[in-house]
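The complex appears here minus one protein chain, its other protein chains still in place.
Chain IDs A and B follow the sequence of writing; residue 1 opens each chain.
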Amino acid sequence: MLEPILFTLFSIIAIVFAFNVIFRRNAVHCALHLVGVLLALSGMFVLLNAAFIAVIQILIYAGAIMVLFLFVVMLLNVKGDAALLTPGGWKGFGFFFALIIFVELLYVVLSQGGTEGTPAQTTALPPGFGSPAEIGRILYTTWLFPFEVTSILLLIAVIGAVVLAKRKFA
Amino acid sequence: MDLTFLIASAVKVLIVLGFVLLGVPLVVWMERKVIGHMQDRIGPQRVGPFGLLQTIADGIKLFFKEDIIPSGADRVVFIIAPALPVITAFLALAVVPFGDTVNVAGHAIPLQVTDVNIAILWILGTTSMGVYGIVLGGWASNSKYPLLGGLRSSAQMISYELAQGISLVSVIVVTGTLSLASIVQQQEHLWFIAYPTLFVSFVIYLLCGIAETNRAPFDLAEAETELVAGFHTEFSSMKFALYFLAEYANMMVVSGIAISVFFGGWRGPFLPPVVWFLIKLSLFLFFYVWLRATFPRLRYDQLMAFGWKVLLPASLLNLVITALWVGLTG
Partner (left out) sequence: MPGWTVPLEAYQLVAALLFTIGLIGVLVRRSALIIFMSIELMLNAVNLSFVTFSKQHGQMDGQIFVFFVMSVAAAEVAVGLAILVAIFRSRETANVDDVHLLKG
């Protein structure tokens, strides 16, 4: 009973804020609307039994990555570009292409052809589904190698960011 | 979701809200009196007995002040920004257990607004969202010093979040659970502060907590002698009161978490559990005030160096040692 209400609420917030992200001229407003989208998505993750991922989304995405975005926007003081809906250049083609992609995605989602082999959703989920214990168990056994590679990737990103942002003393 | 649960939750929410809104004036009074006595003066003494109504008088004064919004400031963000730290502070307080399970009219009601089974992650998440109130407040003021103060403050907060999270992870390694209620349950015989590596965890967590709440000696970004009060320079009247409330509510959050995780929560010999929680909370808040009265503030580069070069490696090393100890002894 509660789930359809919450789902409708979160999806309306996510879609309206997503439209605001691409239509606003002020970069800080765009970033704040993106934070709103991330929080709405986090709510949807909770509805989908992914409690750990939902909180990690708030912690990392909304709490760290978007703060980094806001820092860069505020420090660079980027001026807004021309409004989205003024005609010019290749904008019309961009809209048309996105519409084609959307129709394709709709077809994939709504057709029954892509769902062979998946069980009906009436099977109950195992009790610890989405909990940190389950994530930890799988992450350190089945997915250990990608985990280690990701940690090296993050190290490379840190080094790269520091090197790129240093002023060159020529 | 039955009716008992709804009514009990509503009452608990009102209790926590009321406690923070009534407790903060008391904490402010305590701070002014304690700092006054530590500086060999008396502090507020005229308004009400022992100056107890001083904070109320200040609140009434702030209420009647003119509410100024600078020209060129972003109106919507300027109005919303002070509310964000308060919202995140209350969200974090929702998972702190302030008492044992009580029996009211035959129903067992735990004294905790919600018992989330990922409570520690929730705390870390809401404290990271608290950065937005600072950075947006600084930016929305459309003024140089608030912007710099806001950026400095939020850079400080996100730097100390890391060491704070890792020091709490050492506790999770020992307890095996993220839920605050069960962490308090597990401290039945021995508080976690008694374990050596967890004592180090506590020290790191407390230092990071003080830096997170922008309190002395880490309060450079909002000190009057530095950046003209930093991110809350342009906020007057009730917006400033909200920032002020948020600072003390965040102090209560940090203290509440430290009490629940390291000091046995509401456990204690003779008195009822809620009273023990309040006693421990008061001791922590007194410690905060004592630090403010005693230490000079750290320079910004000293502050950031301390967070990144000292606390973060220390908490990582502590985590490794704790994990080794738990793994070897079981």
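Definition applied: contacts are C-beta pairs under 8 Å (C-beta built on N, C-alpha and C of every residue); 3 or more make two chains touch, one makes a residue touch a chain.
Owing to the predicted nature of the structure, the values given are computational and were not obtained by experimental measurement.
Here the chain not displayed is in touch, across the complete complex, with A. Hidden from this view is one chain, which touches subunit A at 1, 3-4, 7, 11, 14-15, 18-19, 21-22, 27, 30-31, 34, 37-38, 41, 44-45, 47-50, 52-53, 56-57, 60-61, 64-65, 68-69, 72-73, 75-76, 78, 80-82, 84, 90-91, 93-95, 97-99, 101-102, 105-106, 109-110, 118-119, 121, 123, 125-126, 129-130, 134-135, 138-139, 142-143, 146, 150, 153-154, 156-158, 160-161, 164-165.
One rule holds in what follows: only the chains that are shown with their structure count from here on.
Those residues of subunit B lying in contact with subunit A across their complex are 74, 77, 117-118, 121-122, 124-126, 128-129, 131-132, 135-136, 139, 147, 151, 154-155, 158, 161, 178. Interface residues of subunit A, counted against subunit B in their complex, comprise 26, 28, 32, 35, 51-52, 55-56, 58-59, 62-64, 67, 70-71, 74-75, 131-132.
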